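With one protein chain held back, the other chains of the complex are shown just where they sit.
Labels for the chains are A and B, by order of writing; each one numbers its residues from 1.
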Amino acid sequence: MKKDKKMTLTLPVEELMSCGHLACQGCGATLAMRDMLKALGQKTALCIPACCWAVIDGAYPYSSLDVPIYHCAFETAASTATGVKAGLEMTGDTETTVVAWAGDGGTFDIGLQALSGAAERNEDIIYVCYDNEAYMNTGIQRSSATPYGAWTTTTPVKHFKNRPKKDISAIMAAHGIPYIATASIAYPEDFVKKMKKAKDISGTRFFHVFAPCPTGWKSRPDDSVKLARMAVQNAVFPLFEIEDGTKLTLNMKLKDKKPIKDYLRLQGRFRHLTEDQIAAMQAEVDARWLRLLERAGD
Amino acid sequence: MKKVMMGNHALSYGAMLSRARVISAYPITPQTQVVELLSEMCADGSLDARFIKVESEHSAMASCIGASVAGARTFTATSAQGLALMHEMLHWASGGRHPVVMGNINRSMAPGWSIWTDQNDSLSERDTGWMQYYCSSNQEVLDTVIQAFKVSEALMIPAMVILDAFSLSHTYEVVELPDQAEVDKFLPPFDPEIRLTPKDPHAFGGLTSPEHYFELRYKLEMDMQKAPALIEETGREYEKLFGRRLGLVDPYLCDDAGLILVTSGTAGSTARVAVDALRQAGVKAGNLRIKVLRPFPFEVVRAILRKAAKVAVVDRNISYGAHGIFYQEVKSALYGRPGMPPVFGFIAGLGGRDITVDTFKEVVDHTLGHEAADEAIVWIGVKK
Partner (left out) sequence: MKDKKAKKIVFRSADDMPTMVISIGSQTHNKTGAWRNIRPEIDLGRCLKCGICWKFCPEPSIEIVDEWPVVDYDYCKGCGICAEECPAKCIVMVEEKR
């Protein structure tokens, strides 16, 4: 019976990403790209600044994607995408979806100005931040997306990152853009659904995608999807949408919210934390989750 | 049709007649009128372009590049601090082979804040792989924008059209506006074979190892070296349709000159007046106004200057720790060839200090009064 059974496929089958790319084993960022391209299809143009994907795609003269990519300067994902969209429209192509695809460094830090500018003007682009919580491409330095408590090369154990992760969704919501969504590589169906929804919306759409990095998190490569799932289930990285900057919808209620310590334990970057520090982090996650529930009207 | 307009508006009309499709710009004194007029033209439909009101000059150039690679003719304008902020992206436009045309108003670099003219802003960018045209009349500004698009798009190299702050940007002159239909004949739509499109997907500008980078930049230089001839040819084509030609340089009474002044920008037109006055007084002076600095017009500069007994370069800029920049470039162009005249170097007019006929009289007095050219800077008009 099994011989006749068809494979269960919960995502579109077409692959717009080929093998041979240069990502580390177990890279979350590649799953994020793979999922997004399945949602958007081939009529897509990407603007990729300096980040892991600037290298993952492959060196000149090769590429591993079946869509065009403009590799752009670090802080220019949003401004380049703005220009590409304008150029395509003014030369008769109003169908191609233009996507700025940047890491957390190029979004939360150096790219924030261009992103804010584009969002304020409501440029017709989809901006996707794949977040591996540090400057991984340059060797694991801290960004403002690095969570409290994490080791990085510039926040060594004796000076671990002691500022909270910047709340990028709140910043984007303050711009009043039509659509914001978080997504996780452990929930690709949710990501694809949201991306397909976003494709049909005009104006600036912002995605914050959680993409574990075994190299930078000092975690096992085979744990990447598991860690992404745990982060959703313990409310470290909740799944939600914000429409028009105000209407927040939680995509996953957590009836049985898991404690963060199991999640932290699987990552070497948190190994140095004391019980007290973990307890403080748990309190912060709980408080943030409650605020989210309030905003969602639950 | 003749119109009285400021230099800034000559840039706007140049972009309009060239049918720029995407304009992305950020305001800075004294460029603001360029983009204000272009905004109005987009709003009233006389220019069919998308005007992106970006939040900084860095984003202006990044979005121009994005629009250009998507296949649109793009234009922007800036000055001084804005140009400096774009610096990273200037390299990007040339290295990426994007034919963006940009107006730059030569304004002094801060600190202290100065809105007046000198050339350090654009000259700081002379190594970025952009063509540089220095203008001395509003007519020239408008004509140069149109021709710059043609040359840039043929070579896939960006270009800046440069004019002095206030002395030209805000000075009103009569400008002949070419007929749009004639400009369309001269400058067809931008239609690049390779562009960013899902119909023909490529990754642009990916990680490039030592195995390939050298050749890519060699190719850029080889194409840049085609520019002098192409600029001359384009100028002759333009002259056929519009009656005006300006090549790489603008020589005035150089053929029989004993002393040739080398100038650029509006100082270049003041120098003509000075040359006339000097000739009246019995000095056989001439003026060589350099219009195109990049690519450097070696052959034509050598051909004109070799006839003189002395050359006096007047720079409205300085490379600290060395000398004026046009001086260095001219001197190096003449070096080592037999029969070349000595080159005297002067610096005047920084920060918008006025360059007058008297400035040139002082330059000429010094030059005639010295046998050999001193290597040290000769400062004109500084209260030492």
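Rule of thumb we're sticking to: contacts are C-beta pairs under 8 Å (C-beta built on N, C-alpha and C of every residue); 3 or more make two chains touch, one makes a residue touch a chain.
Because the structure is a prediction, the values reported are computed rather than measured.
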(message) Going by the contact rule already stated, which one of B:A43, B:L216 or B:A303 would touch the omitted chain in the full complex?
(response) B:L216
(message) If I consider the whole complex, including the chain that's not displayed, which of A:K43, A:R220 or A:R288 touches that chain?
(response) A:R220
(request) Out of A:S63, A:N132, A:S169 or A:S184, point to the residue that touches the absent chain in the complete complex. (result) A:S63
(request) Since one chain isn't shown, list which residues of subunit B touch it in the complete complex. (result) 95-97, 156, 194, 202-206, 208, 212, 215-216, 218-219, 222-223
(request) Extract the touching residues of subunit A with respect to the undisplayed chain. (result) 2, 5-11, 13-15, 17-23, 25-28, 30-31, 34, 57-58, 60-64, 66, 188, 220-226
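What we mean here is this: only the chains that are shown with their structure count from here on.
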(request) Measure off the straight-line distance from the CA centroid of subunit A to the CA centroid of subunit B, and report it in whole Å. (result) 44
(message) Per the contact definition, I'd like the list of subunit A residues that touch subunit B in the complex.
(response) 42-45, 47, 54-55, 57-63, 65-73, 75-76, 78-91, 93, 96, 113-114, 116-117, 120-121
(message) Taking the touch rule as given, give the residues of subunit B at its contact with subunit A in the complex, in rising order.
(response) 21-22, 24, 49-50, 52-56, 58-59, 62-72, 74, 88-89, 92, 196-198, 200-209, 212
